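Missing here is one protein chain; the remaining ones are kept as they sit in the complex.
Labels for the chains are A, B and C, by order of writing; each one numbers its residues from 1.
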Amino acid sequence: MPRDYFQRSEPIPYDPEAGPLDLAFRHYRPDEVVMGRRMEDHLRFAVCWWHNFVWEGGDPFGGHTFERPWFPADTMEMARHRADEAFEMFRLLGVPFYCFHDHDIRPEGETLAKSVARLDEMADYLGEKQDASGMRLLWGTANLFSNRRFMAGASTNPDPDVYAWCAATVKACLDATHRLGGANYVLWGGREGYETLLNTDLGRELDHMGAFLSKVVDYKHKIGFRGAILIEPKPQEPTKHQYDYDVATVHGFLRRFGLEDEVKVNIEQGHAILAGHSFEHEIALASALGIFGSIDMNRNDYQSGWDTDQFPNNVPEVALAYYEILRGGGFATGGTNFDAKLRRQSLDPGDLLWAHVGGMDVCARGLKAAAAMLEDGTLERLRAERYAKWEGSDLLERPLEAIAEEAVAKGIDPQPRSGRQEMLENIVNRFV
Amino acid sequence: MPRDYFQRSEPIPYDPEAGPLDLAFRHYRPDEVVMGRRMEDHLRFAVCWWHNFVWEGGDPFGGHTFERPWFPADTMEMARHRADEAFEMFRLLGVPFYCFHDHDIRPEGETLAKSVARLDEMADYLGEKQDASGMRLLWGTANLFSNRRFMAGASTNPDPDVYAWCAATVKACLDATHRLGGANYVLWGGREGYETLLNTDLGRELDHMGAFLSKVVDYKHKIGFRGAILIEPKPQEPTKHQYDYDVATVHGFLRRFGLEDEVKVNIEQGHAILAGHSFEHEIALASALGIFGSIDMNRNDYQSGWDTDQFPNNVPEVALAYYEILRGGGFATGGTNFDAKLRRQSLDPGDLLWAHVGGMDVCARGLKAAAAMLEDGTLERLRAERYAKWEGSDLLERPLEAIAEEAVAKGIDPQPRSGRQEMLENIVNRFV
Amino acid sequence: MPRDYFQRSEPIPYDPEAGPLDLAFRHYRPDEVVMGRRMEDHLRFAVCWWHNFVWEGGDPFGGHTFERPWFPADTMEMARHRADEAFEMFRLLGVPFYCFHDHDIRPEGETLAKSVARLDEMADYLGEKQDASGMRLLWGTANLFSNRRFMAGASTNPDPDVYAWCAATVKACLDATHRLGGANYVLWGGREGYETLLNTDLGRELDHMGAFLSKVVDYKHKIGFRGAILIEPKPQEPTKHQYDYDVATVHGFLRRFGLEDEVKVNIEQGHAILAGHSFEHEIALASALGIFGSIDMNRNDYQSGWDTDQFPNNVPEVALAYYEILRGGGFATGGTNFDAKLRRQSLDPGDLLWAHVGGMDVCARGLKAAAAMLEDGTLERLRAERYAKWEGSDLLERPLEAIAEEAVAKGIDPQPRSGRQEMLENIVNRFV
Partner (left out) sequence: MPRDYFQRSEPIPYDPEAGPLDLAFRHYRPDEVVMGRRMEDHLRFAVCWWHNFVWEGGDPFGGHTFERPWFPADTMEMARHRADEAFEMFRLLGVPFYCFHDHDIRPEGETLAKSVARLDEMADYLGEKQDASGMRLLWGTANLFSNRRFMAGASTNPDPDVYAWCAATVKACLDATHRLGGANYVLWGGREGYETLLNTDLGRELDHMGAFLSKVVDYKHKIGFRGAILIEPKPQEPTKHQYDYDVATVHGFLRRFGLEDEVKVNIEQGHAILAGHSFEHEIALASALGIFGSIDMNRNDYQSGWDTDQFPNNVPEVALAYYEILRGGGFATGGTNFDAKLRRQSLDPGDLLWAHVGGMDVCARGLKAAAAMLEDGTLERLRAERYAKWEGSDLLERPLEAIAEEAVAKGIDPQPRSGRQEMLENIVNRFV
């Protein structure tokens, strides 16, 4: 069955001189070497399945706007049709990775067993397509939030049957991810939270969630899955409060269950914003705490209070994110996933391509700027100088009263030094 | 020296029938027994020194509006004058506790040694006044944010001399608090954070802060201080990002430094709001994590993006906060501190009294409503029923694959049950 | 065809002594007289069709949760079934009014003509049910946002055919509303706004919207519709920016097109919050500008950045809203519509009743408190006193330079007086 939704056979070219309406990369060139590494290997771009191939353009005030030939994918045949078009899009874009939920790639079956079987069948199909194309799986995940059975939570559901359902589903998804050579496995707790404290046993739900995560980690080791387990923080939406609020919250949760060396975070710009943080803050904090894993590179509109999942378009912001990633050593198993959706008015096949090409170019520029800042070294030198007085100090080792006694005796009178923020911002602007 | 700023000798009476312009308690009656405990012992009200006796009414766009006879308190004599008036206000209000920063009660000296000496001197003075009045200290704390030396942080300052200064100051404040029989000691990290990541070594600053806190805990044990050490979370303001963002963040921080059994939190409604949480969420979470300590009962305006520190005035909201406190067993060392300030247009001595009387009455109503909800028991019964299917379940102990296998084999098909939020809210409204 | 979704025949009784799980009004009593007017006539409650009978419980991250016997209402027979159950619910609740969109009460036809015809047919059906029950229509409106044809706006759409479609639809809805004796007709511009300025001709779209509104007003007069035309402000969601941002924006828009005496506003608490205002602010401002019409009494969660459309549950807040309504003279044609939806976990028929009963009781308490505050008179007396120095002043009539000359000559030195906010809040709390 020929698939020709995108109506072009040539991959999008790299052509910095292309005209304004020509679809071309102006900055992203996979083989260009940046700080000793190919750009493709730095960025590790992934296209997500859900927003591109499942979402129909609905929002809380309106139904579908998109009309794709693969809608509705409620049969296995249509699911394969969808997969064919997806891989065709990956080819046109030249991305090395993709991501999916179980729910994205197979129609749900009438029974749990049937759903698992369909997942296995589709995983085989994707495996073949991977082999044929060289595409790789950045991460797999389970959708534990769309069906009404999850309305009151997944592993935190008051009903143990839902907990069991989630266990079976995550096992199946982890198996599939493992089989497909996935580099990571992600857990986003979209319904792990509450709508009202009045009907919620907060302590119990956190305990259940911790026990569940421990099981997932155990199972990963059991099957020899070498990828990272990643939690994706988000503060709210759909629920009023989500337990994986932000990086710091996840860190505390991991420590409480002794999982801080086992699990890392997948950080999304939009979720960072909703939690009151900048994207680079969340990345820098995760690096400092040793739990940085991967990113979802999709921005939130600063004036909207919900997750807008837009493609990145602001190079200076993206540069600061990659700067923190590079400072932390770059991606290990993680990558740059576009968990981004078209605006619902962007109806055309070409819009899917424009959006990704634009986003990839923005990331490429951001990466190059970040690398240039690091290579220039001025920023890091100034940062180090700011703390230079700590070199050789033994203050951290001495008890409070000893420090106090000496401070009083010496009559210290510390004088502030300029933080030079505006100069530093000016320096950043040389590179972005 | 006679102090007569408030121009009344009689404490504010309890009189539910008082006229609209009569200053009287209509709900707060210290000796009324609620759930087997005197109301005073439940609520443990404290008046704060800074907003009432130090703050002059300035805001970022205007200078002082208040004209108090004790301004400026830049001499020890004026500091005592201020203390006299403060204790007079405590007497009129009939509150059992108060709170202070070093900075509030003594003028800063020209040297660190002088500042410490003045603190000691004023602590003696306050001790005498405590003895004479029966007033107690809910908590003491150090102001490590107002002076320009702290502009780049206190224990997280790039300059080790500032770290040393903080050590000396906290030691002195902890000593004074101990001497005055304080029930707690609070650390609010107003400048422990950053303005820009560009000049900040996040990992190092967190390490310094952790080491500092460990020293404070060690010192507390050394001197035999039996009160609780409390961290007060706040997400931002004055800094762009404060490290003690919210309860979950503090919990992770404590775990990282092994301090989760040593340090608790002092939760402020306004700070909770700024961090994107409801007040009751922060209390419930702290209880679930075992780190609940005390509260600052001052609300933020929901339409303002900064800390407005207003007196509480919404009984249903306050009731939900005390409900979580009572569910968690009530205050141990903590209490209800009004870290609240008058609106800067509230110029008159009487405004100080009206504000506290209004706030205390709102809390008293909230407490009584919370107690009635607990005693009625319907809410807790419904909550327990929601999780009843977990009784006897061994799911939490079994490995993922075993649960999965059984779930698939059994063909489970969990059916959602109503969360009944509107009914629960309706029930709450019977009591508030 | 018997309809028995709610499984009870008796209307909800008024019974302040009912047990905690008994469904009963504890405060709302239609015939109770408040400030010389029956409570029912003050509050003019309306139940909305869309959230109760059309919405299936979906949110951006999950599909339907509700399973109603009238889903899907894609045939006229099911539409009538739905109407029967709706009127049954109105009866049980004892509300005098309801509201609808065309889209709610009839399935869309294959053509515009067919849709209009179906609307007419259903309006006849509703008319019969109104006659049989005594129910009245508070307002009708057109859904110009759900179908994909409206994705880029309704009257502001770049495609004139959509403009024409909207004209035909609003005409049909206004006709139906007129025929059913509707007290008002509402326009909510859910898609009148933009997603990006980059593809938007802001000036042109505002002009089109103004022309459209003028036509609606002309047509209203032509057919002799005596109800009010109401615009419902909302700042954003679904669009990034909605043109009817808030009351002040709508006021400016009306003035620009000379419609300020023809059109009023329907103010929603949730939309006020999203725009950064308190509900009472929007009501007070609309009253001051002479454009107050009606209210949607559904609250937003203060910690969520999207429209949560929850039932009201905070009496003190609701009291302040009714206080401003009563100060402005009460409702003329408007009323209290619950544009509120169940939480999506509230699955049961009973939840629909509990939610409305709870909301109505909260409003009844709010109204009574507001009336008591007005009758007490202290607040209004204090407000008047604050401006008393203006009595007899001719400053407003004199030119700048004359005032200036006199001020300088006299050497005026104005002294601030306390704004007494805390005292006023304390007084309010006597009544709520």
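The definition used in the following text is that contacts are C-beta pairs under 8 Å (C-beta built on N, C-alpha and C of every residue); 3 or more make two chains touch, one makes a residue touch a chain.
Just so it is clear, the structure is predicted and the values come from calculations on it, not from any experiment.
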{"item": "Touch with the omitted chain, as defined above, among A:I273, A:L289 or A:L326", "value": "A:I273"}
{"item": "Candidate in contact with the missing chain, chosen from C:A18, C:M35, C:M78 or C:L382", "value": "C:L382"}
{"item": "Options B:S115, B:T141, B:N184 or B:Q236, residue touching the unrepresented chain", "value": "B:Q236"}
{"item": "Of C:P107, C:P158, C:G330 or C:G350, the one touching the omitted chain in the full complex", "value": "C:P158"}
{"item": "From C:N314, C:Q345 or C:Q421, residue that would touch the chain that is not displayed", "value": "C:Q421"}
{"item": "Contacts of subunit A with the absent chain, listed as residue ranges", "value": "20-21, 26, 65, 273, 276-278, 302-303, 311, 313-317, 342-343, 345-348, 350-351, 354-355, 357-358, 361-362, 376, 378, 416-423, 425-430, 432"}
{"item": "Hidden partner interface residues of subunit C, rising order", "value": "111-113, 116, 148-149, 151-152, 157-165, 167-168, 170-172, 195-204, 206-208, 211, 215-216, 218-219, 222, 235-236, 241, 245-246, 248-249, 251-253, 255-256, 275-278, 280-281, 284-285, 287-289, 320, 324, 379, 382-383, 386-387, 389-390, 393, 395-396, 399-401, 403-408, 411-417, 419-421, 424-425, 428"}
{"item": "Touch residues of subunit B, complete complex, unshown partner", "value": "57, 59-65, 145-148, 150-152, 190-191, 195-196, 236-238, 240-241, 274, 301, 303-307, 343-345"}
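In this section, only the chains that are shown with their structure count from here on.
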{"item": "Separation of subunit A from subunit B, taking each centre as the mean of its C-alpha atoms, in whole Å", "value": "36"}
{"item": "Separation of subunit B from subunit C, taking each centre as the mean of its C-alpha atoms, in whole Å", "value": "39"}
{"item": "Subunit A, residues touching no fewer than two other chains", "value": "148, 151-152, 195-196, 236, 241"}
